[in-house]
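Partial complex: the chains shown occupy the same locations as in the complete assembly.
A, B and C label the chains in the order they appear, each numbered from 1.
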Amino acid sequence: MELNLPEELPESCCSSEERKSHQSEKVKNNLTTRLNPIEGQIRGVKGLIERDTYCDDVLTQLSAIQSALNSVGKILLEGHLKSCVLERIQEGDEEVLDEFLVTVKKLMK
Amino acid sequence: MELNLPEELPESCCSSEERKSHQSEKVKNNLTTRLNPIEGQIRGVKGLIERDTYCDDVLTQLSAIQSALNSVGKILLEGHLKSCVLERIQEGDEEVLDEFLVTVKKLMK
Amino acid sequence: MELNLPEELPESCCSSEERKSHQSEKVKNNLTTRLNPIEGQIRGVKGLIERDTYCDDVLTQLSAIQSALNSVGKILLEGHLKSCVLERIQEGDEEVLDEFLVTVKKLMK
């Protein structure tokens, strides 16, 4: 699943050419602080499998990773709603609603 | 995806002292092949956040990672059910049912 | 599924006293048309259990009901975002964002 994102991102924020996020450094640090251990846990699960660890223990680790990722998703969603989505609505750009709904539905059960 | 059970099981397998998994090399490789890009994507998401990539794009990546992890979980669950759980039931050790249910419930909606 | 927003909004809509929804009749009919068979299926599942129907078949029905309810939730969420949430943002009432997030998070994995 290759990450197909634009190589480099121009300066202008939330303009139609190239939308950028403008999460605060505090939110960005919070997200990175959460993603670092998740990356480590994925590596850890690979090690567990390599060492024939009892599957039940591996599945428990996997479930913990999924919960941690859910938390990251919720922080991102909140930050997105309260910055870009809010601003685009205030600028009269209601297209953001359908874009936002598509993403929320992916994260729903 | 044909899950072939281990040809022969070492004596100490699934004994109470220290339970070990005995997934086939084929299953183990399948799992690692899936986990490698997931690890890379987690790193990728950190980079996206660092570069202020539009949150909607980051959320879409996150959702793809969660789906990939779900697939890993399903492969592990299947392998576990068809090896350790099956064997312990056949050996009359029905405690494995409660253990298995606890894990399945963590993975359920 | 084209969600058309209400033609005209009664004065008291979304005021703080008692918030009301103003989904169009078309959306309301769509939701009711979906909820009717769900109600019947719940009754049906009770009957299956009463008649000792094989659990696997009952679980399959239950899963179908959950999917149908998810669809209802997504229609409601969309209608809510495109009416009350949008209006309250446009009226400068950003408290709706936190309220909306609490609800979305309940529906997320």
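Just so it is clear, contacts are C-beta pairs under 8 Å (C-beta built on N, C-alpha and C of every residue); 3 or more make two chains touch, one makes a residue touch a chain.
Because the structure is a prediction, the values reported are computed rather than measured.
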>> Whole-complex copy count for this homo-oligomer, where the file places 3 chains?
In response: 4
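As a convention for this text, only the chains that are shown with their structure count from here on.
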> Whose Cα centre is nearest the centre of all Cα atoms in view?
Replying inline: A
>> Counting only Cα atoms for the centres, state how far chain A is from chain C in Å.
In response: 25
> For chain B and chain C, what's the span in angstrom between their mean Cα positions?
Replying inline: 33
>> Residues of chain C that contact two or more other chains, please.
In response: 66, 109
> In the complex of these two chains, what residues of chain A are touching chain B?
Replying inline: 1, 3, 5, 9, 19-23, 28, 31-32, 35-36, 38-39, 42-43, 45-46, 49-50, 52-56, 58-60, 62-63, 65-66, 69-70, 72-73, 76-77, 79-80, 83-84, 99-100, 103, 106-107, 109
>> Using the touch definition from the top, list the residues of chain A that touch chain C in their complex.
In response: 66, 70, 73-74, 77-78, 81-82, 86, 89-90, 94, 97, 100-101, 104-105, 107-109
